[in-house]
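One structure below.
Note that one protein chain is taken out, while the other chains of the complex remain in position.
Moving on, here comes chain A:
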Amino acid sequence: MIKQSIIENVLNAALSTGGDFSEIFIEDKYVNNIALQSNKIEKSISGRDFGIGIRIFSGLQSIYTYTNDISEEGLLLAAKRAALAIKGGGTGTIHPLQKEIFDPIHQIAQMPQTVEHARKASIMRQANEIARNYDERIRQVTVRYMDEEQNILIANSEGKFIEDTRVHSRLAIQATASEGNELQTGFYGPGAHAGFEFMENLDLTHYAGEAARIAVTMLHAEECPSGKFPVIIDNEFGGVIFHEACGHGLEATAVAKNNSVFANRVGEKVAPEIVTYIDDGTLANEWGSLNIDDEGEKTRKNVLIENGILKGYLIDKLNARRMKTESTGSSRRQSYRFSPTSRMTNTYIAPGTSTPEDIIASTEYGIYAKYMGGGQVNPATGDYNFAVEEAYIVKDGKITHPVRGATLIGNGAKTLQLVDRVGNNLAHGAGMCGAMSGSLPVNVGQPMIRVSEITVGGTKGE
């Protein structure tokens, strides 16, 4: 993308004031976004994102600058201006750059840029048809198609020089059902680190059908009661609860500065023995997967909690310095506009031994959260909140009627202690995670689990 000699000059210029590490991140990304609504392909935009981020460390201080002026003068100017933030004198020199070749874990069969728009639109139309035909009460269907090809080059003063191409494809289906003065929605958004083959192999009947089914089901849902109940959270996207409730608290961004309840607790029991929690960026072609992270480190399987014992954290280069340890291949950024930091990839609770049927049958009264919506956590306190997209009341071991407006609140570290069943049906769901270094594709996953008590906020009262 840019001549190696220019990269070397920029890395050297960045060290001219006493910095001890410099890095360049070059991104050239092609994006296609298509939207279908009211049975029509309504909007379609294509684009190219292109820019460069330069990062300098001086001890624990981090300097970042980004630009899309990629002339040699422009880059040198940016590097020197950033270096001015460090008030040392120095003649730091970089190690000779060594191009690193690796076998990509995630194979891409059909690059989206080579696929005609009409084929993409055809997938969208099929999803629209399936959702509309599900029930006459489906009034509106919105289908969004997204693909991107992100070409990156990372080089740093330690001699690293590595390139990769990442491809993401996602289809987001939202159905709106209406009856009388009621409008309810259902959503499903499958995605993968894969090319157009992902779209062609997608089980549209399932995904579009589910979006429609949720919307129609919610039309007749009762208001959710509020109070403290056992909560059964189904597999796949249900994993979002532990993504928020403990995943963010295990990121070095929070841990390194002691702003997490999990800081300094490796080796301690933080969860019941049935809980094993893993972040794995190597799962083939999963939405949150990567070959290398945004500092050029290979991704890996990081076991965070094993049989209830805290084993480790997700760590990036800068926080590794603060924590006096090594990076775990977990540094990510949305684009060249963000300085990278420790983030999750595909995070999940490992399967246990209970069957979903047994978990429900053994619950006297509680809430069954079939599909979770999004949530949020305050990493300092661990307090979280979640929306439940589709919920039911469980009574005498049976799933009864649907309820709506359920919100779960609690404290991550405490909720983790209250997991009392882990199912055997592990599955992963795609989501977007927003934090310091931008919005990123992540998978959340789990088998069905049960928490003995969560505070449920609803509209019905106790």
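Points to keep in mind about this one:
Rule of thumb we're sticking to: a contact is a pair of C-beta atoms (placed from the backbone, for glycine too) under 8 Å apart; a residue touches a chain by one contact, two chains touch by 3 or more; residues count from 1.
The criterion applied here is as follows: contacts and distances are computed from a predicted model.
Hidden chain, UniProt protein name from the list "Glutamate/aspartate import permease protein GltK", "Carbohydrate ABC transporter ATP-binding protein, CUT1 family", "Peptidase U62" or "RNA polymerase subunit sigma": "Peptidase U62".
Of the listed positions A:Ser46, A:Gln107, A:Asn201 or A:Asn264, the one in contact with the omitted chain in the full complex is A:Ser46.
Considering the whole complex, the residue from A:Lys99, A:His206, A:His220 or A:Lys257 that touches the absent chain is A:Lys257. Of the listed positions A:His95, A:His117, A:His220 or A:Lys398, the one in contact with the omitted chain in the full complex is A:His117.
Check A:Ser157, A:Gln184 or A:Ser289 against the missing chain and you find that the one touching it is A:Gln184.
Seen across the whole complex, the unshown chain contacts chain A at 28, 31, 33-35, 37-51, 60-70, 78, 81-82, 85, 117-118, 121, 139-140, 176, 178, 181-185, 224, 226-227, 257-259, 337, 339, 373-376, 378-381, 383, 385-387, 404-407, 409-411, 455-462.
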